[in-house]
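Input: one structure, supplied below.
Just one protein chain is left out here, and the rest sit where they should.
For reference, chains read A, B and C in written order, and residue numbers begin at 1 within each chain.
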Amino acid sequence: MPKHETPMLDQLETGPWPSFVSDIKQEAASRAKNERNVEFQIPEDVCDDLLGVLELSYKHGRTHWKHGGIVGVFGYGGGVIGRYCDQPEMFPGVAHFHTMRVNQPGGKFYSTEYLRQLCDLWEFRGSGITNMHGSTGDIIFLGTTTPQLEEIFYEMTHNLNQDLGGSGSNLRTPSDCIGQARCEYACYDTQALCYDLTQTYQDELHRPAFPYKFKFKFDGCPNCCVASIARADISFIGTWRDDIRIDQEAVQAYIGGELKPNAGAHMGRDWGPFDIQKEVIDLCPTGCMWMDGKELKIDNKECTRCMHCINVMPRALRIGNDRGLSMLVGAKAPILDGAQMSTMLVPFIKAEEPYDDIKEIIEKIWDWWMEEGKNRERLGELMKRQGFQKLLEVTELQPDPRMVQEPRSNPYIFWKEEEVEGGWSRDINEFRKYHQR
Amino acid sequence: MPKHETPMLDQLETGPWPSFVSDIKQEAASRAKNERNVEFQIPEDVCDDLLGVLELSYKHGRTHWKHGGIVGVFGYGGGVIGRYCDQPEMFPGVAHFHTMRVNQPGGKFYSTEYLRQLCDLWEFRGSGITNMHGSTGDIIFLGTTTPQLEEIFYEMTHNLNQDLGGSGSNLRTPSDCIGQARCEYACYDTQALCYDLTQTYQDELHRPAFPYKFKFKFDGCPNCCVASIARADISFIGTWRDDIRIDQEAVQAYIGGELKPNAGAHMGRDWGPFDIQKEVIDLCPTGCMWMDGKELKIDNKECTRCMHCINVMPRALRIGNDRGLSMLVGAKAPILDGAQMSTMLVPFIKAEEPYDDIKEIIEKIWDWWMEEGKNRERLGELMKRQGFQKLLEVTELQPDPRMVQEPRSNPYIFWKEEEVEGGWSRDINEFRKYHQR
Amino acid sequence: MAFISSGYNPKEPMKDRITDIGPRKYDEFYPPVIAKNKGKWLYHEYLQPGVYVHVSETGDEVYTVRVGGARLMSVSHIREICEIADKHCGGYIRFTTRNNIEFMVDSKDKVQPLVDDLMGRKFSGGSYKFPVGGTGAGITNIIHTQGWIHCHTPATDASGPVKATMDVLFDDFRDMRLPAHLRVSLACCLNMCGAVHCSDIAILGYHRKPPMLDHEYLDKMCEIPLAIAACPTAAIKPAKVELPGGEKVNSVAVNNARCMFCGNCYTMWGDGIVIMAGGKVSNRISAPKFSKVVVAFLPNEPPRWPKTTETIKKIVEAYANDARKYERLGEWAERIGWERFFEKCELEFTHHLIDDFRDPAF
Partner (left out) sequence: MAFISSGYNPKEPMKDRITDIGPRKYDEFYPPVIAKNKGKWLYHEYLQPGVYVHVSETGDEVYTVRVGGARLMSVSHIREICEIADKHCGGYIRFTTRNNIEFMVDSKDKVQPLVDDLMGRKFSGGSYKFPVGGTGAGITNIIHTQGWIHCHTPATDASGPVKATMDVLFDDFRDMRLPAHLRVSLACCLNMCGAVHCSDIAILGYHRKPPMLDHEYLDKMCEIPLAIAACPTAAIKPAKVELPGGEKVNSVAVNNARCMFCGNCYTMWGDGIVIMAGGKVSNRISAPKFSKVVVAFLPNEPPRWPKTTETIKKIVEAYANDARKYERLGEWAERIGWERFFEKCELEFTHHLIDDFRDPAF
């Protein structure tokens, strides 16, 4: 007998896709049974009440959670999101229901040993419900009470060698694509750079000193499997600057049909035989490819490394050897001024430990933003307000046409006084000698 | 011996392009000689002084004209631009140097008889210098004195059957492309519509009652030879909604090389033989053309009437028969908020006398703009400020995807209270029954 | 339930405190075949939906079996994942950036037993626990957010609409018949915690009522200046308000006509769903694009949101039937023109879809 009737949620147990309702119910049952004799530190029936309050939301069509005020662990300004139920008498198990953000490992690889340790801790001191993972990348521990926060933190740091992730006006938990670990397209070691910067900026991650949140994301190539370009204040996107490596025999194998285009990604339908002209050469956005008899040619100077041809013929075409990354800046969600995509700041930089060049640029950006950014102003908004030039100035980078989609179409150039011969002050009386009123 | 030395201007007498300096000198000489014994009503040496003050500007690198205050003819609020020289002692001939804007005839066709009448009047009562034509389209009489303004207006209206054009916060002189008069692409009679609206709105043209200037321009087809889309508050652009007429024999004549593509517009270079696939079919922006054996086919439903194929093969392809125009609104120069291009308001409307449907839309737009527009706010700026929806509302037009480049990417929809079930007022106490604080 | 201390002493919070140690290092968790071949991968190939192999220059291979995850998962569920990973994969596992689970094995013969094991496991309610799929030119997991399960500003639920939608799109999770990737995302409010603003299809929770004011408590509950500053359209102004009891309190007044219901200022009434389409993130062929609003409003219809799932299904089918190979949904819409997009998807074009977001100046 469930604690609460959940007729609406129950309908979400059917259908093929894994049902979160079934899963919460399974956890509720497991806690009720408690085969391992866990001394639950938060109410045993937390999962029942979670289903109960959710069912109520389904009935009312609105949330029953309230803003959480300031809860957290000592000395940190982030990592915990406070949350209280607005019907605590009906659902005491979730009266307090704070989440903790746990900094996930790079590439989201786990040993089962470690995963089980997390499970044990969270079953013991929390709801046993998680998100694997949150949108930023963290492991999300979903729902515990205030007294458990420090306890969990203590156990994590002492026994699991594991820290919290970010929330609040600080550096958010950086995250990366799988990259070189399992992907032939990766132009730098996303995990290494992500880890290095995460460690270097632990202070920024835990202690809010910024005007607002700040995100790093690391994509090994322009396919952008961690969507860095859409949702990171700095997107690190792998690229190269020499030539795409071509294996002409493999090109012929694709043309001949021995190799399947795009690694077989379209196998669910018969698209007809592969046509290199139509499927690769004509779709190249810069039109820099052609067949010279049996040879595929690329004018690499014109290639913008969009990845299309490589994606279609991974066994024939490979990323170049002189690799590094581009740094793009300023992406953010729509609020307040509308969404922004990251914009090119550094077209090419090498990604080699100890990454000093990269850190230098990051720190210059932060200095500017911390100096000039208003409260709750994302980097992208500051760039819009003070202008991209200002960012170039503070980062001491040279302007480059690759930084813009196109040159400005309004001629409203803000000249600085020192750029204009004679400066700005003029003598009105001198002027009046030649120009009467 | 010229009145003023003009060594810099003199350098502009050389070179092949017609020299305005030579021309002004020729006029100065003609006035000095005065072979027709004209009783000049403004200083005989006005052209000498014009050259003199211009030379001074060349020396100083800046203008020597001052803002003109309010000068004009009785009862009109436009048509004259006041101008005074800031060195009147040095150049008394141009101390007053107002321009008059004379409403040009449609298509800018003239009989020499009429042109000579204009010349006689302007030589007699003005500088004898004109602009044929101003950027808006008027005949510009360049430079006369205040007392001459009424005299010129009187002679024009009484003897030449000719009115002034617009300036100030009113309807500006409408203008048109040559259209059906000499162009096979014209989808409506630009001159007829331009003339009809000019006459209908004489009051709006002469008596400022608007928040700012307002411009009409009439292009017979999407080639936009009068640039209406870039510089008219309402751009009237010809179009059709049935099929492009195809003469398959002529298509073959182009393919065979008997007819020159684009009427021979590229004859200055050998571009090689005409390739219909490369030059027409592949360049069609909607990709709606193909060869079916020897037949050229067009999927007219997908054609956006960009004119390219017709421009290339005018003898094979002709505009459709069910013709009319599109009304686009809001173009303007960059100040204050940046330049705007016209945007689609009416995808298709018939252009038939007495043009009542068109006038109805114009007047609804004006009503809204006069009601809501701020001082010096162009229609395009009001549209930006209050939203395109507001314009749809006041013009009572149905929304249509052709009105937008793409649907909005921000979801910041301003719902109206009446669109939302239950409206906006809610009872906080009722709410608190289900949601505790 | 007795309180058990971890060793932490609230009186001496700094004692033995360990901080700023960051996450566990990635290479502790690499399966051996990954550790050995990192940076040496030559190419990959799909074997069946949800299964692909990477081949290294060392000759090694890694076979990945991708499994759909309701990212909201219990520790029981995670433990079951661990059990499977121990049995088939030498005790390693990973999660993808879209909340799927990837099981990796180092030889081909291990693949089918693993797949069979995964597909064999079902929840009591009948749903798959570990459906294999989500690769290539098909539909993968829906990126989503908290919804009514945890957040205080959602205009819709997250896990529920996602479950309902994935049920409807399940065949395409298990297939690769589409012209290209098709990414669906959900965010439960305008904060858009995710990449909803750049998704092929986005489900967005949206409020349509201006905030409800609780003058009596407003001054106590939130910082009035912050609420004012947070409003993107400057719809909120400070105001003194007299309560029914006669008491005067500091509060705010909202200019309803200026409100675009962003929820930034205050807990609001949840209302429904906006459907967006045509965004993308990758740089392949065309630059990343923002999603566009294609349906301005659909009501919340728990538990299965039928109008929402039906609309999405229509878009997916129109795209599947009409787009060219490699063409993303937004590229398709741009090629055929948005006019045709609405026609082919049988959606109505309303004035709400025309951009009217006022410059922040106003």
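By our rule, contacts are C-beta pairs under 8 Å (C-beta built on N, C-alpha and C of every residue); 3 or more make two chains touch, one makes a residue touch a chain.
Source: prediction; values computed, not measured.
Set against the missing chain, the residues B:L50, B:A95 or B:L391 yield one that touches it, B:L50.
For the chain left out of this panel, the touching residue among B:W65, B:F348 or B:F431 is B:W65. Within the whole complex, the absent chain has one touching residue among B:G52, B:P88, B:G128 or B:G324, and that is B:G128.
Of the options B:I229, B:I361 or B:V394, the residue whose C-beta touches the omitted chain is B:I229. By the touch criterion stated above, the residues of chain A touching the omitted chain are 286-287, 302, 304, 384-390, 392-393, 399-404, 406-415, 417, 419-420, 424, 426, 428, 431-432, 437.
We adopt the following convention: only the chains that are shown with their structure count from here on.
Between the chains A-C lie more C-beta contact pairs than between any other two chains.
Using the average of C-alpha coordinates as each chain's centre, B ends up farthest from chain C.
Chain centres here are Cα means. That of chain A falls 12 Å from that of chain C.
Within chain A, residues 64, 66, 334, 338-339 each touch two or more of the remaining chains.
Listed for chain C are residues 190, 197, 221, 232, 262, 269, 290, 357, each touching two or more other chains.
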